[in-house]
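The structure appears right after this line, and notes come after that.
Rest of the complex left out; these chains stay put.
Note that the chains are named A and B in the order they appear, and that numbering of residues resets to 1 at the start of each chain.
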Amino acid sequence: MEILVYQSGINKIIEGLTAADLPELLKDKSNVIWVDMDAPTSEDERVLLDVFHFHPLTVEDCRENRHYPKVEEFHSYIYFIVHGVTANTSPDRFTTIELDGFLGPNYVITYHHEMFRSINNVKQQLRTTPIACQRGPAFLLHQILDQVVDFYSPVLDDFDERIDKLEDDIFTLKRPNNEILSEIMDLKRSVLRLRRISGKQMEILHRMSRGEFALIPEEMRPFYRDVYDHLVRVVDLAENYRDLISGSLEAYLSVVSNRLNEIMKVLTIFSAVMLPLTFIAGVYGMNFDNMPELHSRYGYYAVWIIMAVVAVGMLMFFKRRGWIGRSSEEERPKV
Amino acid sequence: MEILVYQSGINKIIEGLTAADLPELLKDKSNVIWVDMDAPTSEDERVLLDVFHFHPLTVEDCRENRHYPKVEEFHSYIYFIVHGVTANTSPDRFTTIELDGFLGPNYVITYHHEMFRSINNVKQQLRTTPIACQRGPAFLLHQILDQVVDFYSPVLDDFDERIDKLEDDIFTLKRPNNEILSEIMDLKRSVLRLRRISGKQMEILHRMSRGEFALIPEEMRPFYRDVYDHLVRVVDLAENYRDLISGSLEAYLSVVSNRLNEIMKVLTIFSAVMLPLTFIAGVYGMNFDNMPELHSRYGYYAVWIIMAVVAVGMLMFFKRRGWIGRSSEEERPKV
């Protein structure tokens, strides 16, 4: 548990306090107190219950760590859960960590089980300049949420790049089929998860920015609306990516099927051209006593000519039908 | 019919009472009475009508046992139906049992046709400590509903595991095709059912937690909201699984088709390579009198060389087109 207190009198951040100082600090309404609990002990949790008097169910929710984003108002505080992206998240495995927290009249509590990048960033800023605290706890919370949402941007860019690369791979079919298919599945799952999480987060910010909670004063709302706008963009891009990935799957299936088509054509042509030639050769391999052609001087050469005529005739027939030639040639560079 | 009465005066649970004691018990508003009817007799049902004066239609609904979750408010009581998962439920056959019940000013009635695990658990707890009853019947009902919803969690984990295993099976195609397909169908049906039941249940808890019913006092709402949150999670996971299963079906269809593709390629290559060789052999099997090659000393060996050239040339042609070789080899370990 780390406690940062902004005292407006001296316009400074004080650190190095302990849980025992909290009751005193909370009494002074001009303080802005930030209690950050990183992988909290059960002792830390007792502080939530005994000093802040939060509802036991919310503290239990904090501990459980498998909830969706939500926000709930209680008599004198707001309880919220948001999700930040993990540092090692990737388009084919989108993972998030839960950030639980409370906003009170003069405090912000944050609670997380693992290192949380956005939290660290805000703390770093605060140590440099206490601006984020000057406008009260609602602004401090805004700073934190803004940081959380900012970390979604690189993930979205990663998605963009991966989908672009995926589409290239699909049209060139350079990679094995099942590998592409399996990547499409992974991306789809990730993007659905991103859509779900950010959708719920957007809803929370919407509620925070429209003035539902008295603890977020009116002049703070444009700031929350700004975070909300970012989330609208995230959700929108997530939906966009979902559509693109669905399109990729369709394209993939179609490209694979086109390819089979092309192979089928080659088989058809080969079989269709070779079979009659083999048949002709078979005919003159028969052992009938009375086969005049066999004794003709130029019979053998005539048969070669007949075979050539048959082969060329068939190839021309296929060409006229458009089964070989131009389209097949043009397609090749793409394949 | 089993009757448990919590008497706040002595802070104890009294058991072993009969229907005849009920009118007297109900008069004392400080009692918390729980009447659990397991596979009730028609006599038990008479108690509902004559002692509690419940609407005949609700009692009929109790008996019928094929209703969806719902909640209805009457003058002095709430009637509800929720569904608990059966003990032998599995991801490919998701089954539930109905729990009907009534909540009154100082009583909770539960009614079920089969053994109900959540009910037994709550009873067990009550016998150990009467905490669940100290805060009144609404809290007792919350305990029961919480238990009912808790039993959904292992089912969700089972789904998770099965879908993971299914996706492995799809990409390796180790099991027969129709068996996989049939499993996908079963899982889909189960998950749709889970989605439907839990969706309706969520709606009920939503109504209970937002203060629609006077019998659930305000301080109880966070507890009901907690159960509601669990159900939101269940519904969300159910939707997630539904998407994953749909994705599995698509993947399955695609993997099967990729496989056919691979087989087609082998056929093409074999046919395309063998047919011209067979043709050449056929040519020199002809019986023309005048076939100079036949009498050449090295004709036979020359033909073997020609055949080898043709075969190798064709294989190289296919390789250049990317139909054999690398991609086919890389894919094999996956298949």
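The criterion applied here is as follows: a contact is a pair of C-beta atoms (placed from the backbone, for glycine too) under 8 Å apart; a residue touches a chain by one contact, two chains touch by 3 or more.
Every value quoted in this text rests on a predicted model; they were computed, and no experiment measured them.
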Where 2 copies are displayed, count of copies in the complete assembly: 5
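Heads up, the rule we're going with is that only the chains that are shown with their structure count from here on.
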Rotation angle superposing chain A onto its copy chain B by C-alpha atoms, nearest 5 degrees: 70
Distance from the mean Cα position of chain B to that of chain A, given in whole angstrom: 25
Chain A residues within the chain B interface of the complex: 55, 57, 61, 66-68, 70, 72, 74, 173-179, 181-182, 185, 188-189, 192-193, 196, 249, 252-253, 256-257, 259-260, 263-264, 266-267, 270-271, 274-275, 277-278, 281-282, 284-287, 291, 293-300, 303, 332, 335
Residues on chain B engaged by chain A in the complex (per definition of touch): 167, 171, 222-223, 225-226, 229, 232-233, 236, 240, 243-244, 247, 250-251, 254-255, 257-258, 260-261, 264-265, 267-268, 271-272, 275-276, 278-279, 282-283, 285-291, 321-323, 327, 330-331, 334-335
